[in-house]
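To start, the structure itself, in structure tokens.
Heads up, one of the protein chains got dropped from this complex, but the rest are sitting where they should.
By letter and in written order, the chains are A, B and C; residue numbering begins at 1 in each of them.
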């Protein structure tokens, strides 16, 4: 395998654009050849020209069938992921796919077995693993500095709920929002989830309840290595995007706090003020996306398994489905119950 | 009722001594007349002399029957609390009693009904409500500054496990250790618990498991007002006594972090160092005990209900019993299930 | 020398009362026998009774001439310090004296030579050395952890100016306020000051200027070991009593920040709030006073030189006088210029 890669991107929506910009300006030795999107309008065309995207197509198969393209970045809607992964794999292209692979366990397993047979590499886009703080946290755990992990706590709160239409098609909070946190918990603890208890409520917006979802959720995870995980989610933290991770272990504890907007403190006769934390994922996690892609290409160059990979994609959906079931039944649910 | 109180203390163990010292040096307009302890030895006698304790007796009834004593502070072993509360109440004395009132719900209810009939005041010693940080936290919630409380998170970790013999007689982690956290959660949220899910493991010391207890516990509370609570406990945090509270609400979030041992940061070529947090409750909560007693006497002077009171003592034990049952059955348990 | 001391206190003003209370409730094996104050009124009498002061006298010589009293704590007005120190020394009593010894160099030297001849011990009350943060800072420096000290920075700001009448009799900001900071700088650096440059302005209240003083001051110190010191003072920091120390050295840097009123952060849609820092020295330094007295008695018991001692008292006044001269002449002034 050479050190220089020719790449195609399928899907140029919000997240696709982030990856495209990173490919063009922050990833060395990569040639972006083609970008496919089913909705090519003037705005996208202009954006592509400004950024220096060499080609736009409405046909993803132009990329999947292009023998020169060695790597496909999939950022299209979720329901196309499995299909494109399989097509790319069969065409012997390595794949970076946005999360989730699919929401159906059978479909994910089928897709992963194609990936395995074709021996291509697959990374799934759980970008938060590449946040500098959570990476540092993981390093402290993985190095043994805090001993055996016993409790992991994740605070993951959005600043404002998405539109109700989005909620309706989201698959529910556990699949849509907590999916990043299942992954973070597994990443930090270094073990698989065995059982999950999830509860929640509609405390933010009754419309979310009418749409069949909840807006506030608390989950407890039991891991195979004995550790216990706690995740709390809400769709609306008015003070900003609250994203914290804590891992407690036999030899210590590591805590990754929120990023600060700046380091300034203002002391007045009333109180001391600090500016609000960054508003949302574009502010908080932007750097993680380029670090993620760099890691993907580095894995390809070193011919090692990407991390997170397809198995991570599968496990995270399994936990989400178990959590959904737990919430509905109001009892702990084992992963094996939903794995079938 | 005058502004000057004559007080007797029953029990001069570790916690009794703290209250006695506070009565003698930090509480104004209070006359400590007599201290009862069944084990009066030379060491206690010497301590009493140094501190200026006017009288020591082995007979609690010397206090309970003394018409001059208006207030009884009960710091004797748990199994004597209910009896002494009832005796003191019948003697028309106001009562400060260390937690818990009892571990038996019927016995607590019986005791509370005596208190009610005799119209004396009863405060139960959940001292953490008087920690300056958690008071400030409560003030932010109670004032409406963070809106309706939706999630409360409590981190409560001891630095080292007690002796196994203590564990065996403790009633289990949920009654012995988490009892403070049930109270803190209720105090912060301002609502009663409806259902609890508790899980845990033996991760610190297998001997604790052999004694029929666990050393690591995670609990999820559902409150009547819709809020959800999360508590994590461990018997051993090697970095010190980790005591944090967070309340998330519709208009913001308030976080009370650990106290610092000092404000010093040392920057070196390797890293930046901060000294460990205070070791245990004597370092962290000492001030809260005198604030607690001051509040008790202030309630008596103002003739208002002490806070926390007997009902708090009851509710906290109810939640503990529900948590224990939840852990044993591995399912959420409603408070009404254990209330009978 | 026995381990039990009989003590007399001269001066029961604000600072005298602090020491008396500490002697009565926080210092073990000490017997306070007599307290002298020239103004004994009903309020003082009542206070003394409540606290348990055994005797009050208007005559300091009742203490100085009492052969049973081994130790004198001098908290009377500054212009009586030198006289009482000398009398106590001649009576072979050990002495704790509030700062400053005097404002006249010759008088201080004369006093110290009496102390030397009589071989009694003298501690001078620079209590900030006993603040837990500045002690920790000093420990980091003294242990060599930050290497050779090269720069020391002290921020020392009062919350509000004293009454103009006080200013008029204060001897000027460098003698009245910065005196604590000269001591702190010398304490941290572990070397004597060789030269000082001081400047300042009237920025808070023109009345202070009319009284012949300044309310804002900046001083630069050159130490014999090569280190450079920076002190900034103001009579009015509206956000509270700002007291910070930083020592930069060849191997690192140690920073002691302000104490926090509590550890609470409140996150809202506007900003993050922290409560104001403690208001003034009663809030910030109360603990340092008892630590200071404990250290004094420990030095007596171990028969070692107290720290800070008379020489510290002398050096701090020398630096103050050099600073005053520097400000007046607008040029750096060597300590040797004012030492004569």
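Rule of thumb we're sticking to: a residue touches a chain if its C-beta (ideal position, glycine included) is under 8 Å from a C-beta of that chain, and two chains touch if they have at least 3 such contacts.
All values derive from a computational prediction rather than experimental measurement.
Contact with the chain that does not appear here is found for just one residue of A:53, A:71, A:122 or A:140, A:140.
If you put the hidden chain back, the residue from C:142, C:201 or C:282 that touches it is C:201. Residue B:269 is the one among B:28, B:106 or B:269 that touches the chain missing from this view. Seen across the whole complex, the unshown chain contacts subunit B at 238-240, 242, 265, 267-277. For subunit A, the list of residues touching the undisplayed chain reads 25, 28, 50, 132-133, 136-137, 140, 145-146, 251-269, 275. Residues of subunit C in touch with the missing chain: 148, 150-151, 153, 155, 157, 197, 199-201, 203-204, 216, 218, 220, 222, 226-228, 230, 232, 234, 236-239, 242, 248, 250-253, 330-332.
The rule is short, and it goes like this: only the chains that are shown with their structure count from here on.
The set of chains touching subunit A and also touching subunit C is given as B. When the CA atoms of subunit B are superposed on subunit C, the rotation angle comes to 180 degrees (nearest 5).
For the pair subunit A and subunit C, the distance between mean C-alpha positions equals 58 Å. Separating the centre of subunit B from that of subunit C, both taken as means of CA atoms, is a distance of 40 Å. Averaging C-alpha coordinates per chain places the centre of subunit A 42 Å away from that of subunit B. Counting partner chains per residue, subunit B has residues 251-253 touching two or more of them.
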